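Just below is one structure, and these are the notes that go with it.
The other protein chains are all here in position, but one chain of the complex has been omitted.
We just call them A and B in the order they show up, numbering each chain from 1.
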Amino acid sequence: MKIIHGITELHLCVNGEDRCVAVRPGETLLRVLREKLGLTGAKCGCENGDCGACTVQLDGIPVKSCLVLAVECDGSAITTIEGLRHHPVQEAFAAANGYQCGFCTPGQILNAAALIQAHPESDEAVDREWMQSNLCRCTGYEGIRDALAVARAGGDGTTDARARTTSDSL
Amino acid sequence: MDSPTSRGWGAKPFAFGAGWVSLADMKSSTHLGTSPRRMDAAAKTGGTLRYTDDRVRPGTLHTAILMSCHAHAEIRGIDVAAAREAPGVRGVFTGADWPDAFIGLYMGDKPPLARGRVRYHGEPVAAVVADDEAAAQAALRRIRVNYAPLPAIGSPRDGMAPGAPVLHPDLATYARIPDILPEPGTNIANRTRIRKGDPERAFAGAEVTVAGEFSFPPGDHVALEPRVVIAEYGLDGRLEIDSSTQSPFEVRNLLARALGLPERRIVVRATPLGGGFGGKAGIMNEPLAALLAMRFPGRPVRVANTRESDMLTSPGRPGLQARVRLAAQADGTLQAADIEFWFDSGGYADYAVNVSRAAAISCTGPYNVPHVRTDSLCVYTNHPFATAFRGFGHIELSYATERAMDLLADRLGMDPAELRMKNLIRRGDLTPTGAPMDANTGDLPACLAKVKERLDWDGGPRRVVLPEGRIRAKGVSCFWKAPAIPTFTDAGAVLFFAEDGSATLSTGIIEIGQGALDGLRILVAEALKTDLERVTVTNLVDTDRSPHDWATAASRSLFMAGRAALEAVEDATGQIKRVAAAVLRCAEGDLEVGGNRVFIRDEPSLGLPLEKVVLGYVYPDGVAIGGPVIGRGRYMARHLSGMDPATGAGKPWLEWTLGAEGVEIEVDPADGAIRVVKAACTMDVGKVVHPALARGQVVGAMGMGIGYALTEGYVFDARQIVQNGSLRDYKIMRYGEDPEYIVDFVETPQGDGPHGLRGLGEQGIVGMPGCLAQAVSLAVGAPVNELPMTPETIWKRMQEASR
Partner (left out) sequence: MICADIHYVRPDTAEEAVEAWRRLPGARYLAGGTEILSSARRTAAYELRACIDIKRIPETVRHEIREGRIHLGAALALSDVAEGEAFPLLNAVLRGIADRTVRNRLTLGGNVAGLLPYREAVLPLLLADATVLTLAPGAEDAPPVRRERRLRDVFDKRLVLAPGELLLSFSVPMEATEWPWSHQRRTRTSVVDYPLATTALVRDGEAIRFAVTGVHPYPFRSDAIDAALTEGVQTGAPLTLGGVESILEALGALRADSRGSAEYRAALVKKMILTSLEELA
C-alpha cells in the first residue's frame, strides 16, 4: 500500500523519458506537466473535463489530464503533444488548416492520433464519438475533419480542402 | 555590382546569388489567392507556441477572485480577517481598497472590485493574492460576505419599466466619450438615434405594415483560452502588463486614464491568443491586476480566469429585445422602418454602449429603406455584463431585421429571397445614417443569387415532409457589417531587414487564430516580389516596440495594417533605391526591387542583391553608405465622421462587407430535434488573399452563428442567477453537429483596401440566426421569435401551431 502526504518525489514516464518531480497529492497531471515540467502544450481550458484542451495520452489512451492526479500516473506512459514530432496527424493538421488559434489543437491531435491508430478506416459514428470530446470554437470543425481525412490518406499536404477553397469569382 | 552575363533576362534565372527568381517568373506568379501553410503551423500543431499563461515566472503571485453569488445586492460587509491569516496569503483586497477608481472603455462605470453593491451574478467582490494558486483558492473560502439582496432586473424592458431600481444612480458623473449619451435617473447607458426621411408619413401612407418583437438572452464568447493578465509594477515606477488582449494599445490607454499614469510609464505586451471573438478586445482584468501589482512593487501578480469566472465575471455578449415595424408597398418595396433595440448590457456598460450604437448605424440591415426611425438603447440589467462580440451589434440587429423581413414576406405571400432581392442596398443608395453606399459597394444581388443556387432554392418546395415524418426546410438571409471604429482608428507598420536580405514586418496586430499575420506576409512578399520564406511577421506585440495600432478587432486588421504595411514596403524600397542609385550610378526611377535584388529595370543584369544594401552598402574600398533600411507605414480610415446626436447622420464606417447566407435544416416534429444539414455563405470580400484562411474564418463564424441561434445563451432563474455558467452546462457546437459548409466569395474591389480586399473575419456569423429562424419558422408553421431555438422551443411552437 502506498501513502503520500505532503510534497513527494514522483517518477513519471513522460514522452519516453523518466522524469522526477516534486508534487503534492492534490496536484493534477495537467498542472504538473505545465508547471513542473514546462510542457505547456496541454492547456487549462476549463479544468472540469468539458473542453478537452488538456488531453494527453496515458498508455496511448486519451484522457483529460485536468481530472487525473499526477500521483495516479506513476507506472503509466504519458504522451503529451511535445512527445509527437512530425507525427502524421500533426502534419495533417498543419497541412489541412485543422486549427486557427491553436489552443485546442494539442488536445485534438492527441485524441485524433489515438483514434486513427485504433480505427485506420474512417467511420463517421466512431469519429464523432471520439472527436466530440474536444471543443473547438474557431474552425467550426471543418478543418479538423479535413485533417482526419488527410491523416488517414497518408497526408502529403495537398488536400481536398484547399481545392475546395478557391473563390468563385463572379 | 553584378557582372552582366551573356544570357538574356527573362528567360532563365541569373546565376548570381541564391534565392531569387527571374523577372518573368516574378511577373507571372503571385502569392495572392494562394493558400500557403501558415507561419505558426509547426508551433501550434507542435504545442510549442506559448500563450500568455504559458510564460508565468516562478515567484509570480497568484490571485483568486471571489465572485458574487447574487445578481443584485447591497454589500453590508466583507470579513477578510480569516483569509488574511491563511498560509501563503500576501494580501486580501476589496472594493473599499480603491474607493474612487472607475474603469470603462467608453464610459467609466465599473469599480475594479464591487463597491457598495453587486450588480450581476459573478461580479468580483474580493481578491486574494498569495504565493500559489492553491493557497489563494483555499483562503478565498474563508471570506465571508454579508449581502442584502435587492430586486434584480432580468431584461432591458424590465430595466426601463417605471419603478425599476436605478442600477447606476451616479450615471451623470461617469467619465465618458462624447458619442455616448446616457440618461441619468434611468437604466439607459446610451441612446443612439437614427432619423432619416419622414418615417411617420411613410407609415401612414404605407400599403402594408408588419410589426414583431424578437429577443434573445446574453451569452458568452467561449474562447478556449480563458483570460489571463500578469502585471508588474517596477521599482522604477513603470507598469508592465502581459495580457491575453486583442488591444494592447487600448489597454495601455485605458490604464493610463484609470490609474492616472502617463502612457510612457506603461508597457503592454501581447502574444497570440487562444481565441478572442471580441471578448478580449476591451478591458478585462488588467485594471485589477495593475492595482494589485502596485501593492506589490517588483513582484509579478497574475490574475487568471477560471472557465467559470471567464464566463461570468469577465464580460460576455449582450442580449437583445427588439421591436421592428416595417412599411412597404404591396409589391414588397420597403418604404420605412421603425426600430427599437434594447440591448441587455448587464450590470456595466463597457463596450456595449458602442455595440448598441453600431447597431443603430446599420439598423435596417442591407436594404434600401428611405425612411428610418431607430432608437438603439444600451440598457443596464442585473445580468453578467457585455462587451464586444463577433459581429458587434450586427448579429443582433440582423436577427431582428431578418425576422421582420420574414413577417413581411409572409404577409405578402412572397418568397423571402425575392423580397430581399427586391430591396437590396446598392451603390448610391443611402444608409440609415444618410450617407451613400460608395463605389466600393459589394455585389449583394450576386451573393444572394449564389446562395440560392447553392441551396437549390428554386428547385422545389422550401418545406418538405420526409416519409418518416421529419421536416426539411430552407432559409436565407442577407447581412452587412461595417466596423464601428473611432474616426481616428489607425494602423502602423515597420519593415526592417536582416543580413540575409530578408524582411521583417512589425505591426500592432495580434494573431487570434484569424491568420491576419499570414495575410500581411502575403501582401509584403507580393510587394517585395519575393518568396514568402523571406518575409517574417512578428507575432508579439509590445507597446514599447511595436508601431501603434488601434486594436485587432472589427475585421480591419488586414485592411488597415495591410495598407500600412504596403506603405512601409514603398518607404523601404525608396530607401533601397536611393542607396542603389548611388552605387549603380543611375536615376532612382530606373530601379526596380524584386527577386531579392534591386536592379535597373531595362537592364536587369545591372543590380545588387538586397542583402548588400539593406544594412548599408560597403564599397570595395571599405567606405559604407546608407544605414539600415527601415520602412515606415501608417494608415487611417479615410473621411470617417461622427454621428449627429439627433439624427445619427454621418459616415462612421470604414467599409461595408455584404453577403448572404442560407441553411437547410431537418426538424423532428415529435421532439423538436434539429439538425443543420447545409450552411451556405456568399460574401463579397473584394479580394481573397489566402483562400483557405478566408474560408476558415467564414466557416468558423458560421459555426458560431449556429450555436448562437440554436444552443447558446444564458439561462437565468427568477433571481437572475446564471444556471449555465460553465462548459458543463453552456453548450457550444461539438464535432458531429457541424453542417456541410458551402462558401463562395465575390470580388468587387474595395478601392481603398490592399489589392481591393475588405474585412471578412466577423461577417460569417451575422446572417446565421436570421436564416436559421426563417427555416425553423417555416418548419414549425409559425414565426419563432426568440433564441436559442432549442428542440424544446421548436417542439413547443409546433404544438402551438398545430392547435
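The rule we apply is simple: a residue touches a chain if its C-beta (ideal position, glycine included) is under 8 Å from a C-beta of that chain, and two chains touch if they have at least 3 such contacts.
What you are looking at is a predicted structure, and each value in this text was computed from that prediction instead of being measured.
Undergrad: For the chain left out of this view, which of B:Arg302, B:Lys731, B:His755 or B:Arg797 touches it?
TA: B:Lys731
Undergrad: Among B:Glu200, B:Asp458, B:Asp500 or B:Glu792, exactly one should touch the missing chain; which is it?
TA: Looking across B:Glu200, B:Asp458, B:Asp500 or B:Glu792, the contact with the absent chain belongs to B:Glu792.
Undergrad: Name every residue on subunit A in touch with the hidden partner chain.
TA: Residues of subunit A in contact with the hidden chain: 1-6, 24-28, 31, 47-49, 52, 55, 61-64, 66-69, 71-72, 111, 129-130, 132-134.
Undergrad: Can you list where subunit B touches the absent chain?
TA: Residues of subunit B in contact with the hidden chain: 133-135, 137-138, 141, 308, 670-671, 710-711, 715, 717, 723-724, 726, 729, 731, 733-734, 736-737, 788, 790-792, 795-796.
Following the convention adopted for this analysis, only the chains that are shown with their structure count from here on.
Undergrad: So the centre of each chain is just the mean of its C-alpha atoms; given that, what is the distance between subunit A and subunit B in Å?
TA: Whole-Å distance between the two chain centres: 28.
Undergrad: Using the touch rule from the top, collect the residues of subunit A that touch subunit B in their complex.
TA: Result: residues 24, 26, 34-35, 39-48, 50-51, 53, 80-82, 84-85, 90-91, 93-95, 97-106, 109, 124, 127-128, 131-132, 134-145, 157, 161-162, 164-170 of subunit A touch subunit B.
Undergrad: Any idea which subunit B residues touch subunit A in the complex?
TA: 33, 35, 37-38, 40-51, 53-54, 56, 134, 221-226, 272-275, 277, 306-307, 443, 446, 450, 512-515, 685, 688, 691-697, 699-704, 726-728, 732-736, 738, 741, 743-747
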